[in-house]
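Encoded as structure tokens, the structure appears first; notes follow it.
A single protein chain has been removed from this complex, and every other one stays in its place.
Note that the chains take the letters A, B and C in the order they are written out, and that residue 1 is the start of every chain.
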Amino acid sequence: MIIILRPSATEENIRHITEKIAEWGLKSEVSRGEQRTVIGIIGPEDRVREKPLAAFPGVESVTPVLKPYKLVSYEFRGTPSKVSVPVKNGKVEFGGKPIIVISGPCSVESREQIIQIAKQVKKAGAHMLRGGAFKPRTSPYTFQGLGEEGLKLLAEAREATGLPVITEVMDTKDLSVIEKYADMLQVGARNMQNFALLKEVGRSRLPVMLKRGMSATIKDLLLSAEYILNEGNFNVILCERGIRTFETYTRNTLDLNAIPVLKRETHLPVVVDPTHGIGLKDHIPVMALAAVAAGADAIMVETHHLPENALSDGEQALLPEEFELLMKRMRAVAEAVGRSI
Amino acid sequence: MIIILRPSATEENIRHITEKIAEWGLKSEVSRGEQRTVIGIIGPEDRVREKPLAAFPGVESVTPVLKPYKLVSYEFRGTPSKVSVPVKNGKVEFGGKPIIVISGPCSVESREQIIQIAKQVKKAGAHMLRGGAFKPRTSPYTFQGLGEEGLKLLAEAREATGLPVITEVMDTKDLSVIEKYADMLQVGARNMQNFALLKEVGRSRLPVMLKRGMSATIKDLLLSAEYILNEGNFNVILCERGIRTFETYTRNTLDLNAIPVLKRETHLPVVVDPTHGIGLKDHIPVMALAAVAAGADAIMVETHHLPENALSDGEQALLPEEFELLMKRMRAVAEAVGRSI
Amino acid sequence: MIIILRPSATEENIRHITEKIAEWGLKSEVSRGEQRTVIGIIGPEDRVREKPLAAFPGVESVTPVLKPYKLVSYEFRGTPSKVSVPVKNGKVEFGGKPIIVISGPCSVESREQIIQIAKQVKKAGAHMLRGGAFKPRTSPYTFQGLGEEGLKLLAEAREATGLPVITEVMDTKDLSVIEKYADMLQVGARNMQNFALLKEVGRSRLPVMLKRGMSATIKDLLLSAEYILNEGNFNVILCERGIRTFETYTRNTLDLNAIPVLKRETHLPVVVDPTHGIGLKDHIPVMALAAVAAGADAIMVETHHLPENALSDGEQALLPEEFELLMKRMRAVAEAVGRSI
Partner (left out) sequence: MIIILRPSATEENIRHITEKIAEWGLKSEVSRGEQRTVIGIIGPEDRVREKPLAAFPGVESVTPVLKPYKLVSYEFRGTPSKVSVPVKNGKVEFGGKPIIVISGPCSVESREQIIQIAKQVKKAGAHMLRGGAFKPRTSPYTFQGLGEEGLKLLAEAREATGLPVITEVMDTKDLSVIEKYADMLQVGARNMQNFALLKEVGRSRLPVMLKRGMSATIKDLLLSAEYILNEGNFNVILCERGIRTFETYTRNTLDLNAIPVLKRETHLPVVVDPTHGIGLKDHIPVMALAAVAAGADAIMVETHHLPENALSDGEQALLPEEFELLMKRMRAVAEAVGRSI
């Protein structure tokens, strides 16, 4: 921790700070420059991270030396992690050379719907099926999901296609029922800092996809992931799905810059969701290609066979044939950057 | 709902749209301008709000005519609401001429701490005591609150001072225990779109303070409040506590613009939290004054008697004597704008 | 300057950095912590501010110790500055106990219009008249201002009322003509980083109001002001006029947090423009009151006697009687916070 003092800081201010640091069991190193005095804290930074040094008299700013996250940091592993989802006769593995593609509808609506879409995305080459049973909706007057019934239909779709399924968990009290049916848990953007939920999924045996909140910095996202790993669950993948900016033409601003940054900062695999990221159906495929070029380990896009009748987000679902075409285009880009699909 | 078509929209596109609208049980009115065709939908807009019209061929944009929220809208009541918190021999009432002041520490840390601070803020004129027992912390390595023990201490502080208490509920599973001790529930910024939690507090008998999420628009905030009212709990106050912007000098950007906008859009009272809003101790008082001038119905500020030893947010806590001075200054501004404290 | 190294930084990396620092004529101090090495640079920071240290092998981050601005910094003066605009028999002075109020239309439209409005705002108690002759408009198809003719009309309005006038300069080539008529120059938000223009107004004998750009941090604003002072013109006032955020209900987000921050960081007076800041006529007065409570040295609001016929920004102009009422309300708040109007 490095403390930069104001030009007006007094010797009394400096003494007060160094005494407190000593009281907390650390050492300080005072550098008196011509214009500013700087105090370095020597010793385990964790012990002072939460101390209100910034409000001490004479202090202008406080800069940490260490990252606030540990288990998720790239250095903790020193190599990228792989996260596996077991399937009959094998596994789907995130973080290797092959790029994983997840597709399916926004919400599970009916047996006919989910099974048909599952078959179609399977045929096009998807590796995993998505579908919401518990839906986080901005308005209370919109479709809230089928709940456990939706989970059962997801499990049927898995039976019918062999695709493992991912679905969202919105609340700690729903976790045990979801664990009965799902192969992977999704924590949504709006719950990225629902810390009670993060701790619970951290105790689950299932892998977790953690979506970046709309106003979450990359640091915030990594700290939320740290909650999960800290409970013992290291099977976490991080999802970039668009941040909120001043631009209103697109639904969100898909932040592809986050891909290389996350690859540098953490060992966890990175998935990109261009569907919610840009939110404009016509432009989703091209953003998926860009995500592949930028180094994504997985792509998640929504597909619906009858988008005009969808109960949620129909305006951003690809048709199965559009998804199939996208698979081909993504494959070409993947190969151009040394990956495969 | 008003649908603006692209210049390239065909008659076939128009027919498709109007047929679908008829299928949904509404009527359409097609206006063919020189450059654009516009289709108005006549009938209950709710029925089409979730339809993916924006992705229909030929559509450029879709503009709703009605607001997506109802119960929270100003028009629903036609007059500002008052929200009461019962206290021995009376009540604390939000939304009247008197401005309510809530103060206390970020976290409940010990009996000695909470009772001492409660007495000091009571003496300075605060109407309500705040204190966190379940704490939403960005990092898993920081103080997570005392849990039920903290709630008991809060209740003791109420006994000692007569001040009603507000505390945060982070998860549905904690609600019943919190209801045993608290007088008002707080839903934090990070949980503003935790819809499972919103529904649960909507079924509580206790009044609720709903804090605006860091990237929540005013419309999002109102829709989240709508979840609570829709479950039957109309005792809701809305809290502006700073939004996330590009500016990094301040912790957040306290958005005082939200005050007059909320007063126009909703009948619910508005509280402002300058402590988290600007996050810089020295500047909190002046932002509190500005909030009073801008029409806030209540102000919430953190106070701590020993901020240098606080377990959380010590760098933004006022000292009791600073809080006392602020009360005087707020009172003067309140009177200047026709309110009282 | 403090350089924090990556955990993977090598001795070779450290040697390379310290050699370069020596080459630039400064000294380095290497602190090897258990987890990270930190290098402090001793000597005049200016010499290394532009060096690409952040991209040196092994470097994780670089933190400056000094502020990048000097002449505008509070410490440079150690006391708030006053900026004067001479008027017949006296002066208008920004930065003292009295709060200065500037009003007038968005654009000068005609002799009748500007003189009538000038008389009305004078009567209501305004101290200065605003009016645009060269207008920065987002679209080329909207009214671009009367140019020099508008300046002449402004000068006539000054004659008629005694109010000094402020008007915008958009381009270096217009400066000499504007200097013939204006009492104060305005550099608009869109030109806040038009550095050629900043240098030119820095050479003017007239005081300058510099408006904060829509996405300018407080640091950016201060650096732009530094350009003007660096050319010798110290008569600068800074204007907060709303920043761009994700919120779309309001035109911009008036950032009142900037007032106390600027008062701490710089000796220059601060003016607030709630008209552009919130952009919604009904809410402008209340934001003006909040700005006064937050410590603004001056308030600028647009007034028009016939807003429905205004050639620009009519939707955010107050009527003269509304402005008069606002003056009374601002006066009450000013007194409540120890100022006057």
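Miscellaneous remarks
In the analysis below, a contact is a pair of C-beta atoms (placed from the backbone, for glycine too) under 8 Å apart; a residue touches a chain by one contact, two chains touch by 3 or more.
Model, not experiment: these values are computed from the prediction.
Displayed chains that the missing chain touches over the full complex: A, B, C (touch as defined at the top).
Interface note: of C:L5, C:V38 or C:L53, the residue touching the hidden chain in the full complex is C:L53. Touch with the chain that is not drawn comes from one residue among C:R158, C:K211 or C:R244, which is C:R244.
Considering C:M170, C:V292 or C:A336, the position touching the chain not shown turns out to be C:M170 (whole complex).
One chain of the complex is left out; on chain A, the residues touching it are 215, 217-219, 243, 245-250, 253-261, 264, 277-278, 280, 282-283, 286-287, 289-295, 329, 332-333, 335-337. Against the chain not displayed here, chain C makes contact via residues 20, 46, 49-56, 68-69, 134, 136-144, 170-174, 190-191, 193-197, 199, 213-215, 220, 223-224, 226-227, 230, 244, 281, 307-308, 310-317. With the whole complex as reference, residues 2, 4, 7-8, 29, 31, 33, 35-36, 38, 40, 42, 63, 65-66, 75, 215, 244-246, 248 of chain B touch the missing chain.
The rule is simple: only the chains that are shown with their structure count from here on.
At the chain A-chain C interface, residue numbers used by both copies make up over half of all numbers present, so the two copies contact each other through mostly the same positions. Separation between the centroids of chain B and chain C, computed from CA atoms only, is 31 Å.
Our note on geometry: chain A versus chain B, Cα centroid distance of 26 Å, whole angstroms.
Within chain B, residues 215 each touch two or more of the remaining chains.
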